[in-house]
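Missing here is one protein chain; the remaining ones are kept as they sit in the complex.
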Amino acid sequence: MTLEATNTGSSLYRTDARTKRRNAAEKRFRFYGMATVAFGVLALLLLLGSILGSGLSAFRQTTMDLTVTLDEKVLDKKGARDPADLAKVTTVGYAKLLETALIQEVTEKGLAPAGMKPKDIAGLISKEAPAQLRNKVLAHPDLIGQTITFNVLANGRVDGFFKGRVTMESAALDSNISPEQLTLAQAMRDAGLMSMGFNLGFITAPDASELRPEAAGLGVAVLGSAYMMLIVLVLSLPIGVAASIYLEEFAPKNWITDLIEVNISNLAAVPSIVFGILGLAAFINFAGMPQSSPVVGGLVLTLMTLPRIIIPARAALKSVPPSIKDAALGVGASKMQTVFHHVLPLATPGILTGAIIGLAQALGETAPLLLIGMVAFVRDYPAAPPEGFFDPASAIPVQIYSWTQRADPAFTERASGAIIVLMIFLLVMNSLAVVLRRKFERRW
Amino acid sequence: MSLGILTLIVIALAGIGYVIGRRLALKKAGGDARRLHSLPGYYGQSVFLFTAVPALVVLGLWILVQPALIESRVSAHLTSADIPEGSSLSLVMSDVRRIAGGLDLIAAQGALSEDALTNMRADLSDIRGRLATVGVAVGDTIRPGVFEAAKTYRDMTAAGATAMSVLTLALALAGMAFALTRITAEFRARNVSETFVRWLLIGASLVAILTTVGIVLSLVFETVHFFRLYPLDKFFFSATWNPKFGGGSDLGILPLIWGTLYVSFIALFVAVPVGIFSAIYLAEYAPKKIRATAKPMLELLAGIPTIVYGLFALITVGPLLRDYFAAPLGLGSSSSSVLTAGLVMGIMLIPFVSSLSDDIINAVPQSLRDGSYGLGATQSETVKQVILPAALPGIVGAILLAASRAIGETMIVVLGAGAAAKMSLNPFEAMTTVTVKIVSQLTGDTEFASPETLVAFALGLTLFVFTLCLNVLALYIVRKYREQYE
Amino acid sequence: MNVMTRMENAVQASEIKISAKDVQVYYGASHAIKDVNIEILDKTVTAFIGPSGCGKSTFLRTLNRMNDTIDICRVEGEILLDGENIYDRKVDPVQLRAKVGMVFQKPNPFPKSIYDNVAYGPRIHGLTRSKAELDEIVESSLRKAALWNEVKDRIQEPGTGLSGGQQQRLCIARAVATSPEVLLMDEPCSALDPIATAQVEELIDELRENFSVVIVTHSMQQAARVSQRTAFFHLGNLVEFGDTTQIFTNPHDPRTESYITGRIG
Amino acid sequence: MNVMTRMENAVQASEIKISAKDVQVYYGASHAIKDVNIEILDKTVTAFIGPSGCGKSTFLRTLNRMNDTIDICRVEGEILLDGENIYDRKVDPVQLRAKVGMVFQKPNPFPKSIYDNVAYGPRIHGLTRSKAELDEIVESSLRKAALWNEVKDRIQEPGTGLSGGQQQRLCIARAVATSPEVLLMDEPCSALDPIATAQVEELIDELRENFSVVIVTHSMQQAARVSQRTAFFHLGNLVEFGDTTQIFTNPHDPRTESYITGRIG
Partner (left out) sequence: RDQVQSAGSSTVLPYATIVAEAFGENFDFPTPVVESGGSGAGRKKLCEGVGENTIDIANSSSRIKQSDIDLCAQNGVNEIMEVRFGYDGIVFASDIGGADFAFTPSDWYNAIAANVVKDGALVANTAKTWADVNAALPAQDILAFIPGTKHGTREVFDTKVLEAGCEATGALAKFVEAAGGDEKEGAKKCLDLRTDGVSVDIDGDYTETLSRIDANKNAIGVFGLSFYQNNTDKLKVATMDGIVPSTETIASGDYPVSRPLYFYVKKAHIGVIPGLKEYIEFFVSDDMAGPEGPLAAYGLVSDPELAKTQEMVAAETPMGPLN
C-alpha cells in the first residue's frame, strides 16, 4: 500500500458520490430518529387529546339555585333541636323539601312545559342534593324554619345535556330522561336558575354510587394514591438504588450474583396481579395488616416497582467510566466513598429515569390492588398519616377502573377526568425528577 | 411502652451516641481530626450503629419469638375439654388471642379496673357482649378454660413487653458504652460503618430474593391444589383453553403462552426500533430544548393508564386494522386482534426503550465520539458502530424491561386482542395471554376451590418459570456478546 | 540528520494547503484563540509549539472542525483548505474530516478489537474491496505506527486493554489507515519511548512525501527534528510562525526566544 | 545542576520504603510482569524506564493495589510497604492508597470543579479543620503543580474543560493535596511543555525531602535529572535496577545499554 490519498484534489464544496450516499444514509438515519420521536409524541398527543376531549368537561358541573323553606314540621317535629331527633329525618324527607321547592319555583315562573309531571320536574335534581342539604342542616340546626337559597347539583343527564353528551334525540330514547325535562332545564338555564361552574367536588369529593354520577369525586382516591406513592417512593427508591449499587459495585461476580441478577429481571416480568396475590398472602393474611389500606397497597407496589428501578439503575451505574473510579480510588477514597461521591451522582440521570418510569407504572396500576381490597367503593376519607395509612382508601387508577365499568355514561366523562388528574399527579411527580435529572446530566 | 416509642427512644439514644462519639474521637485526637484514622463523622456513625442495630435486631427477634413462646406456654393450660368438636387448638388459640386483645382494650378504655378483669369469670359475666362493645369479634360463646387461658396470655404478654423494653434499652446503652470505649485515634471507624452500609446494601438486594420466595410460596400451594383437581399433562400439553362455568373445562396453557409470545413480539417489534431510534435522536441529534421537552413527554406514555390504551385499541386501532387490512386481505373480520394489541402496547413501551437507552447513550464518553468523527465517520456511522456497541448492555436491559412489561400487561390485551385463546399465526385474529387469564380466572364469579379459579395460580407459576428460563437465556446471550467489549 | 537540507526543498516545493484568516475561538465567554493567521503548506510538516494551555489543541481542532462537537465552542474567521472555506455552509464536515485526519491528545481507542479499531476508517470510507485488502491495510498501518510486532498475536483483543503508549500508537495507526491528505497529530509521541518516537517520526517524514502534517509537540527537539515550519502559540496568540530553522535559531519575537530557551511557560 | 551531589546523599540516607519480592502479574493468561524484585527507598526518587508496553504502569499499579479494579488482573508475590505485605488480607487498600498516592498516565479529572478535584482528597481524609485551611491546601497544591496561575480565575469551572496538559497538572495537584508518603507518577510530564515540566520536576525534588516518589518516564533526560535510582523494564522483566548514575553511565545489562542509547524499543 502506498500512501495515496483516495480523494486528493476533490473539492469540499462538491460531495463525491460515496459521501453523497453516506450523507443520504445519514439523513435517513436522522429522519428515522426524528420520525420515531414524532411518532411517539404524536401518539401521546393523540391519546392526551382524546383524554382531554372527553375528560375536561368533568371539571365543570351544572348546579341550580333553589330557594328552600326548611320546614320545622318536617325536620324537627319536637322543635327541641335535639341532634338525635334531627338525625332521624332521612334524606327522603329532605328530598321532598327540595322537590317541592323546585316544582314551586318552576311553576311560579311558568318554565315547565305544559302537562309535565311533578315527578319529572323533580327528576332534575341530583340524588346527592338531599344529602348535601341534610348535612348542612345538621351542622347548622339554627337554619331550621328559615328559607334559604341552596345551591344543589343538577341530575347527571341534565349536566350531560349542557355538555353535549345528551341530546334531545338521545333523550327521546333514554328511559332516564325525557326531552321535556331537557327543555325545562334549558329554560331554567336561560332564566339563570341553572348554571355551570368549576367542579371542585370532582377533585375533593368522595366517590358516589351509580345513581349520582354528578356527585362522584376523586377525593379519597387522590389521598389514597398520594399515601401509596409516598410509601413507594420512600421505600423503593432507596432500596432499589442500594440493591443496584451492591450488585453492580460490590458483589463478587459469581453464580449467586448471577442468580440474583436473573431473579430481578424475572421479577420485572411477573404480572402485577401476582404481586397482588403475594400482598394478600404476605401482608394481609400473614402479617395481619388491614384490608383496603394504603400501607398494603404501597408495600405491594413497592415490591412491584423495585425490579423496575434496579434494572435501569444498574445499567446507569455500569455506564460510568472506570477512569473516574480509578481517580477516586487513587487518592485514597474507599470503594464506598467512590461510589457515593462519584459513581452515584454520575449515574443519577439514569436512575431517575428508571424511577420516573417505575413510579409512573406504580401510580397507574390497578390489578394488584384488586386482590388486596383497594378496588373498592370507599366514601370516608382516610385520616392523616401515619394512622391514615391503615384506613381504607381507594386510588386514582382504581377509581378510573371502576368508573369505566359503570353503566351511566356520565361516568365515562368522570373516568377521563380522573385520567387527567392522574396525569397531573404524574406530571407533578415527574417534574421534580426531570429537573434533578437535568441538573446531574453531563458528558465526560 | 409502645413499640413505636421504644424504637424512637433507641434511635434518639443512637443519635446522642453519634454526637458523643464524634466529640470523643476529636478529643482523643487532641482536637485535631487529622490524627484520626477516619473522619470524625465515622466515629459518630459507629457509635450510632452499635447503639441502634443490636437493640433493634433484638427487638425485632423478640417480637417474632415472644408470641410463639407464650402460645406454647398458654396452650399447655388448655385441656381437651376446651377445644370444641370440629375445631382445633389453633382456632382456640386465635380466640384466646382475640379475647386477650379485647381485655386489653377494655382496660385501656377504663371500663373495668385491672382487678375486676382478673376476677372476671367466663361463666358469670357476658364476656362476649363486653368484648363486642370494644369491637372485638368472638365467634362463639366463651368457655371458662379459654377465658382463663386468655388471662394468662395477657399477663404473660404484658410481662414479656416489659422485659422486652428493659432488654432493648439495656442493649442500646451497653452497645453505646462498648462503642464509646472502642474509640481511639486508631480505631477504624470508617471500616466499621462501611461494613455496616455494605450489609445494608446486601439486605436491599435480598429483598428481591425474598419477594421471589414470597411469590413462589404464595403460588405453589394453590398450584398443587389445582393439579390435584386437574391433570398435569393436560394443562401443559393441551392446545385447548376452554373453561366452562360449571366445570368440565379444558385448561391447556399452550394457546395462552403462544398468545403471550405473539403479542409481546409484536409489541417489541414496534417499541424496540422506535425506542432505540428515538433514544439515538434525543441523545445524539436533538437540540437541547427538544430533548428537554420530548424526553419527559415520551415518558408520559408510560404513565398513561393502560385502560386508555385499551380503549384506543378497541375503538380506533382495531376497526382501522380490520377495515383497511384484515378485511381486504381476507385475513379475518375481527376487530380485536393480536396486531391491534401489539401495536398499541408497543406505543406504551416506547419510553421504556427510549428513555433508558437515551441515558445510557448519553453516558458514553465523548472521546469515543471524537475518535470516530476524527476519522471522518458520519454521525450515524458513529452511532451504529461505536456508540451502540458501547451502550449495548444498558440497551439490552431496557429492552428486557420492556419485554417484561409486555408479558405482564392485561388491559390492552383484553380490549385490544380479545379473550379468545387460540393458536394461530394470523396476526389479525383475536388471541389472549397468560396474564389476562390469570386476572380473569382469579376475579370471576366461580367458586374459589374450582380448577377454573385455581388455574390462575398454576398459570402464574408457569409463567414465572417460563420467564425465568427466558431471562437465563437472555443473560447468557448478553454475556457472550458483551465479552468482546470489555 | 539531513533535516536542514530536506527542509529547504520542502518549503520551496509546497503549495498552501490550509490557510487560516483572523481565526478567533471562544469557549463560552473565554477567548481561547485570538486573531490567528497561518498558512500550512502541502507536503510539509508544521509544528505547533507553546506552553500548555496556550490553545494549540484548540486551534488544531478548528482545522478539521472537531470543535463542532463542543457545545460552548465558537469559531470566527476563515479557514481555507485548498482554497475552500471549511466553515462554509456547503461543506460537509464528514468529507472534510476524511481529508483532514486527527490523532487526539488523549488516546481514545474504541472498545473494540485492535483490528476493528484500525479497520474502522477504511470500512466506513469503503477503501477496500476485500477482506484481504483490509487485512493488509490494518497490518501496514500498525507497522507504520510501530505497533505491529507487539500486537500481532492479540489483534482480536480489545484495544482498551493496551498500555498507554500502545493505545497512542493504535490511534496513530487508526488515523493513518484512512490516508488523509492532512494529518493533525496532537502530541502523538507524548507516551512513547525514544525508539517508538523515532519510528513515529520516521512515519511523519514518510507521510510528508505526499501529504501535509501538523504536529503539536512539547519537545523542541522533536519540532526541530521533524518539522519544516513551526508556529509558536502563547496565550491564544500566534506569536511567531516561520521556518523551523529560523524559529529555533533566530526568533524574531522575544517571547519565542524566552520559550525555546526555557524561560517562559 | 547539582543533581549528582544531591543524589549521593540521598541514597545513603534512605531506608527501604517498599520492597517487592518475586512479583508476577497476569492479565488473564498473559504474563505481564515476571519475577520482579525491587526495593524502593524512602526519601528517594525512583524512575521506571523501558519501552512502551513493557509493564511499567502495570507494576506501578501493583504498588498501591490499583490493579484490584481490573477484573482479569492477578498478582503473585509479596510487596512490603514499611515491612508489611500490602496484599495481606488484613490490609485495607484504602488506607494503603491514602499512603501511596497515584497520578495516572491518562489524566482523569473528576467531572467536578477544579477546586473540588483538588479538595476531594483532603476532604475524605479529614486533613483540614476549616474552609480556609482547605482553600490553602488547594491553592498550594495547584501552585506546586504549576497550575495556579492559569486556573485561579476559574477555580469553580469543571476540571474536564481544561487543556490536556492542564488536566495532567490538575491530577498531580490532586495527588499532592493528600500528602501521601509515596507518590507514584505515571508519566506526569508527558503532556507538559518544558517550563511546566521543570516546575513539576522541582516539585518532585521538593517532595523527595520527606517522601518517596516513583516516576515512570520515557525521557532519559528526565530520569537522569530527577531520579536517584532507576529501574529498567523490558518485556515484563526488571532488567536492571541501580543508582541512576550507574545505569546511565555504566549499565551492566546489554539491553539496558541498547535502550538508553536508543537501539531497542
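Just a few scattered comments:
Per-chain residue numbering starts at 1, and chain names A, B, C and D are given in the order in which the chains are listed.
One rule holds in what follows: a residue touches a chain if its C-beta (ideal position, glycine included) is under 8 Å from a C-beta of that chain, and two chains touch if they have at least 3 such contacts.
What you are looking at is a predicted structure, and each value in this text was computed from that prediction instead of being measured.
The shown chains contacted by the absent chain are A, B, with contact judged over the whole complex.
Within the whole complex, the absent chain has one touching residue among B:Ile276, B:Leu314, B:Leu343 or B:Val383, and that is B:Leu314. Checked against the hidden chain, the listed residues A:Phe59, A:Phe250, A:Phe340 or A:Phe377 yield one contact partner: A:Phe377.
The omitted chain makes contact with subunit B at the following residues, 86-87, 91, 94, 98, 129, 131-132, 135-140, 242-246, 248-249, 311, 314-315, 318-319, 332-336, 414-415, 418-420, 422, 429-430, 436, 440-450, 452-453.
Listed by residue number, the positions of subunit A touching the unshown chain are 87, 90-92, 127, 131, 134, 166, 170-171, 173-176, 206-212, 284-285, 288-292, 370-371, 373-380, 392, 402, 404-409, 412.
In this text, only the chains that are shown with their structure count from here on.
Remark: the per-chain Cα centre closest to the mean position of all protein Cα atoms belongs to B.
With centres defined as mean CA coordinates, subunit D is found 50 Å away from subunit B. Rounded to whole angstrom, the centroid-to-centroid distance between subunit A and subunit D, based on C-alpha atoms, equals 60 Å. Across the assembly, subunit B contributes 190, 365-366, 378, 381 as residues in contact with two or more other chains.
Shown for subunit C are the residues in touch with two or more other chains, namely 94-96, 98-99, 106, 124-125, 180.
If the chains shown are joined wherever they touch, the resulting network links each chain directly to all the rest. Interface residues of subunit D, counted against subunit C in their complex, comprise 27, 30, 49-53, 55, 57-58, 105-107, 146, 150, 154, 161-166, 169, 186-187, 190-199, 218, 220, 259, 262-265.
Looking at the complex, you find that subunit D touches subunit A at residues 64, 66, 69, 71, 93-95, 97-99, 101-104, 106, 108-111, 120-121, 124-125, 158, 160, 171, 174-175, 177-178, 180. Contacts from subunit B toward subunit C in the complex involve residues 365-378, 381, 385-386, 389-390, 484-486.
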